[in-house]
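Only a single protein chain was left out; the remaining protein chains are all shown in position.
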Amino acid sequence: MGDQPAMNLEAIADFLETHFPQLDAEGKHFTVTTIGHGTATMRLDPQTRHLRPGGTVSGPTLFTLADVGCWVTILAQIGPLPMVVTTNLNINFLRLPKPEPLFCDCRILKLGKRLAVVDALIHAGETHSPVAQATATYSIPPR
Amino acid sequence: MGDQPAMNLEAIADFLETHFPQLDAEGKHFTVTTIGHGTATMRLDPQTRHLRPGGTVSGPTLFTLADVGCWVTILAQIGPLPMVVTTNLNINFLRLPKPEPLFCDCRILKLGKRLAVVDALIHAGETHSPVAQATATYSIPPR
Amino acid sequence: MGDQPAMNLEAIADFLETHFPQLDAEGKHFTVTTIGHGTATMRLDPQTRHLRPGGTVSGPTLFTLADVGCWVTILAQIGPLPMVVTTNLNINFLRLPKPEPLFCDCRILKLGKRLAVVDALIHAGETHSPVAQATATYSIPPR
Partner (left out) sequence: MGDQPAMNLEAIADFLETHFPQLDAEGKHFTVTTIGHGTATMRLDPQTRHLRPGGTVSGPTLFTLADVGCWVTILAQIGPLPMVVTTNLNINFLRLPKPEPLFCDCRILKLGKRLAVVDALIHAGETHSPVAQATATYSIPPR
């Protein structure tokens, strides 16, 4: 993880727009805000369609934020490989998140040749009171 | 699990339309097709916006199918309680699913007073070759 | 999963004794009882040291039963490769198991070249009332 990231914020934004237009098909709501050495943060500005019964941000929306956030963290490090695919994702829903901007802080735990494991913490600005935590594994295709 | 389900297919469809309009906001694509004793099946007819890079059904879509399928399985059993919430969901992505109808077979492993655990197997018609497997825990509010 | 298993019960028992003597170092308590096409069952006869506060079978013991059971299920299918290693295991503890014989029914969900995913259900004889459920991923070394 000592290497410079392979992609910067602009390259990641272009990549998502080209390869994954579904993510923001109805308006730009998912944004990568920082990229570091083995880390990245993705921000969500939730809309009505991201809510669940009770008016909080839905589980599928939080899953999307965690999964795309972790995927982007790997791609930022190793380069634009769209066929990096999730093999496992475990998510804990900790608090019901109000419909306000959410941040997903991702950190690579392992970057192997074939598998990468990334940890994600989703919060509304206060990391000591997270709304969800996820860990995900990705399969990296032969290069 | 020996009791009759509390809700039938029509009651579940009405409940989803009233309490979770976001699920099918852009057309009816998620449908509960069977309800049994502690079991239910949800069907997805995927559209372009459900796909990921490479043209297969995306992880967030499969998560949504598993999570809503398991949630509905519990509600069918205990009645229309929208504040049953997911606390944990673990999903394994096994095969890249082509954009064809997918079925999520759900089965309650435990139905306690405070927690329920449900297993889900997603397949395209052949259960011996599943595309994803999930296990989810739900918190049941005091009644 | 249509192929004949590569190892039978005797071959598996010999393999465990040779390569994993730690498992039954203090008496024979873990036993593979059946092997099928992509399936296997492991039995545990719990002793005092397998218990936790309250006198039920401990979490680490149930984890061991699930992990070794799933590992053996893969090896029975593909042959004696001790360096097949667990990369992820998710376990749900459903009921507190009394200190009586437990059975872990394992079923391969996916057997790829590099990864295998196995599902395990632990029960005391009644599969509709399981004490634990696990799903585990294994990395298969190049052959």
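Lettered A, B and C in written order, each chain numbered from 1.
Here is the rule we use: contacts are C-beta pairs under 8 Å (C-beta built on N, C-alpha and C of every residue); 3 or more make two chains touch, one makes a residue touch a chain.
The structure presented is a predicted model; accordingly, all values stated were derived computationally and were not measured.
Colleague: For subunit A, which residues lie in contact with the unshown chain of the complex?
Modeller: Counting only subunit A, the missing chain is touched by 1, 90, 92, 94-95, 109-110, 117, 119, 128, 130, 133, 135, 137.
Colleague: Where does subunit B touch the missing chain, residue by residue?
Modeller: 87-88, 90, 114-115, 137, 139
Colleague: Name, in rising order, the residues on subunit C that touch the hidden chain in the full complex.
Modeller: 19-20, 22, 25, 48-54, 58-60, 63-64, 67-68, 82-83, 85-93, 96
The rule we apply is simple: only the chains that are shown with their structure count from here on.
Colleague: Which one chain sits nearest the middle, judging by mean Cα positions?
Modeller: Checking distances from each chain centre to the full centroid gives B.
Colleague: Mind checking the centre-to-centre distance between subunit A and subunit C? Centres are C-alpha means, answer in whole Å.
Modeller: 33
Colleague: Quick check: how many Å separate the C-alpha centres of subunit B and subunit C?
Modeller: Spacing between the chain centres: roughly 28 Å.
Colleague: Could you tell me which residues belong to subunit A and also touch two or more other chains?
Modeller: Residues 87-88, 90.
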